[in-house]
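Supplied in C-alpha cells, the structure appears directly below.
Yeah, one chain of the complex is gone here, protein chain that is, but the others are all in their spots.
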Amino acid sequence: MEAIISTFTNPYYLQVASIMGVYMIAALGLHLITGVTGQFSFGHAAFLSIGAYTSALMSLYLGTPFILNLLVGGLMAALWGVLLGIPSFKLTGDYLGITTLGFGEIVKVVFINMKITGGAGGLGGIPRETNVVVVYSIVVLAIWGLYRLQNSRFGRALLAIREDEIAAESMGINPLLYKLKGFALGTFLAGVSGALYAHLMQYLNPADFGFSRSFEILNFVVLGGLGSIPGTVLGTSVLTLAPEFLRFVREYRMLIYGALMVTMMIFRPYGLLGGIDFGKMFRRYRAQRKSMKDKKAVQG
Amino acid sequence: MFWQQLVNGVTLGSTYALIALGYTMVYGIIQLINFAHGEVYMIGAFTGLIMVVVYKVNFFVAMLAAMLACTVVAVVIEKVAYRPLRNSPRLAPLISALGVSTFLQTLVTLIRGGPNPLPFPQVIQDTVYILGPIRFSKVQVIILILASLLMVFLQCTVKYTKIGKAMRAASEDYATARLMGINVDRVVSFTFGLGAALAGAGGVLVGMYFNSIHPFMGVTVGLKAFCAAVVGGIGSIPGAMMGGIFLGVAEVFGVAMGFDTYKEAIAFALLILVLLVKPTGLFGRPIQRKV
Partner (left out) sequence: MRKKRFIFLLTALLAVAMLTAGCGGGGEEAAEGDTIKIGFLGGLTGAHSHYGIETLKGMKMAVEDINAAGGVLGKKLEIVEGDHGSNSSEAANVTQKLITQGVTAIVGDPTTGITKSAAQICQPAQVVLMSAGAVGTGVVEIGDFIYRDVLLDAVAAPAVTKYLKEELGWGKVALVTTTGLPYSESLTSIFKPALEEEGIEIVAEQSIMEKDTNFSAQVTELTRKDFDGVIFTGYYTEGALFMKEMRKQGLNQVMAGGDGLLGKELYELGGNAVEGSMVYAGFAVDKETAAGKTAEFIEKYKANNDGNIPDMFSAQGYDAVMLLADAMEAADSSDPKVFKDTLAATKDWEGVTGTITFDENREPIKSPVYLQEVKDNAFVVKAVIPIS
C-alpha cells in the first residue's frame, strides 16, 4: 500500500503524468479539427504558444488568478484560430494545412522578436500552478465535452463535412461556419493546454513551439487512431512515455521512432484504434439486445 | 547595391527552385506533400562531400554521383513508405513521410558522428568577377548556369519525351491515365527519381556555395522550397521555378530592408498572402470541385 502511495506522490512520475495530460488536451483539440472535421492543421503548436504566453504574461504582469489565465489563454488562441480560419477555410484540405504551417512559423518568429515575451531568451519565473489534479480534471472535462459534442447535431454536422463537404452543403450545413466553430474549439483546447504547460514548466521558449512540436501532436492523434477519442488518449500516452522508456537506446531512439511511424502507417493506416468506435460498438451491442427483445427496426 | 542584392537573391532562389521542383512534380501526380524531400537534398549534399573527400573526384562527377544516389534513395522511399499507402487516408502518407524524414536525419547524424556541421571542401577555386557595381563569384555563376541547365533539361523531359507525356497525363487525371494503359506506378517512381536528382544537385551546389552541410540542413530549406512550390502554384513546373526565385529575392531584399530579424517568417508570410489572394498560386491551375 505504501508503495502505491509513494508512487502517486513521486514528483518524477507526477511530472511525467502532468506533461502527458497537458499534451492530451492539445491532442484532443487537434482530434476535433483533424479527426472529426477532417481539416489539416500543421501549426497546432502555435496555438499552444499563444495560450502559454498569454497566460504566463497575465500571471506575471497582472497577477490574475490561474483559472482566469487558463480561460483567457484558451480564448486568445481561439481568437487567433478564428482570425486565421476565416480566410483559410475558403481553401481546401492541403492548402489549409499549408497556411497553418506558415502561421506556426510566423508566430514563432514573432515571439522571438517580441520584447515582453523575453524574445529568444525565453520567459522564466512563471509561477507553478499546474498540478496533476488540475490537468486531469481538464482532461476528463474535455473528453466528456467532446463526447457530448460528437454525438450532438453539431458534431454530426462536422462528421458530415469530413465525409463529403459538398453533400453536407447540399443538406443545408454551412461548411464554412461549422469548420470555423470546430477550429475555434480545437484551438481553444490548444490554448488551455499551452497555459497549463506554461505553469508546469515555468519557463517558455519560442523554439519549443516550432514545426516539430506541431507534428508531434499530429502524430499523437494519427498514430492513436484518427477520429477516435480513446485513440487520441492512447496515442498521446504511448508517445509521451516512449522517450522516457527508450532513453537507454540513446542515439538510436529517433531512428526507431521514425521507422515505427512508417511501419505503423503501412500496417495500420487508420492508427492503433482507428475505425474502432467504442461508443458505437456499445450502442450496437445494446441495440442488438433490444432488437432481440422486441424485434423493432434498429438503426446502425 | 540593388543589383548586387538581386544577384544574391537569384542565386539563393535558384537553389530553392531546384528543390521546389521535386515537391511540385510529386504533388502534381499523387497529391502528396513529400516532407522527406528536404532529407533527400541533405543526402545529396553528403554524397557529394563523400565523393569529393574520399574518392577525390572532380566537382561535376560528384554532382552526378549525388544525383544518382538521391534518385535511388527517393525511389526506395517511394516503394517502401508511400506506395503501400496509395489508397490510405490522406494523412497516412504524410505521417509516413515525416517518419522517413526523422529516420534519415538520425541515420545521417549517426553515420557522421554528431549533428555538427561539416565543412564542404573548396572544390572550385573561387574567383570573383566584377561587373560595374556587382561582384559575381565563380560559384554563383556555376550555380546559376547549372540550375538553369537542369531546369531546361527537366522542361524538355516533361514536354518532349514519352515518359514526360505520361507524367503530364497522370497529373491531369491519375485514374484515367491508368485506364489508358499508362503504367502509373512507373511514372510515379520516375517522378520521385527525377525530383530527387534535382534536389541532389541542389544539395551539392548549396554545399559548395555555403561550405557547410549538416544532417538537419534539409528541414528549413525543405519547408521554404515547399513554400516556393505553393507560391508558384503547386503542380506547376514553371511555377516552382519562378516561385523559388521569387522567394529567394524576397528574402534577400527583406533582409536588406531591415527585416533581418524576421527573415525566417518572410517566406511563410508571402505564402499565406499569395494563398489568400490567389489560392492556386501564381501559376497554378484553378481547382475544380468534383461533385
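Per-chain residue numbering starts at 1, and chain names A and B are given in the order in which the chains are listed.
The working rule: a contact is a pair of C-beta atoms (placed from the backbone, for glycine too) under 8 Å apart; a residue touches a chain by one contact, two chains touch by 3 or more.
The shown structure was predicted, so the numbers you read here are calculated from the model rather than taken from an experiment.
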Listed residues A:L32, A:I112 or A:L189, member touching the removed chain: A:I112
Among B:I50, B:I142, B:I163 or B:A256, contact with the omitted chain is made only by B:A256
Missing-chain contacts on chain A, rising order, are 4, 7-8, 10-13, 15-17, 19-20, 109, 112-113, 119-122, 124-126, 128, 136, 140, 143-144, 147, 200-203, 205-208, 230, 233-234, 237, 241, 243-245, 247, 250-251, 253, 278-279, 282, 286
Pick out the residues on chain B that sit against the missing chain. 1, 4-5, 8-9, 11-12, 114-117, 119, 122, 126, 128, 135, 137, 206, 210-212, 216-217, 220, 251-253, 255-256, 260-261, 263-264
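The rule is short, and it goes like this: only the chains that are shown with their structure count from here on.
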Would you mind pulling out the distance in Å between where the CA atoms of chain A average out and where those of chain B do? 32
Chain B residues touching chain A in their complex are 31, 33, 80-81, 84-85, 88-93, 95-96, 98-107, 109-110, 219, 223, 226-227, 230, 261-262, 264-265, 268-269, 271-272, 275-276, 279, 287, 289, 291
Going by the contact rule set out above, which residues of chain A touch chain B in the complex? 34, 40, 87-88, 90-95, 97-99, 101-103, 105-106, 108-110, 112-113, 166, 211, 215, 218-219, 222-223, 226, 251-252, 254-255, 257-262, 264-266, 269-270
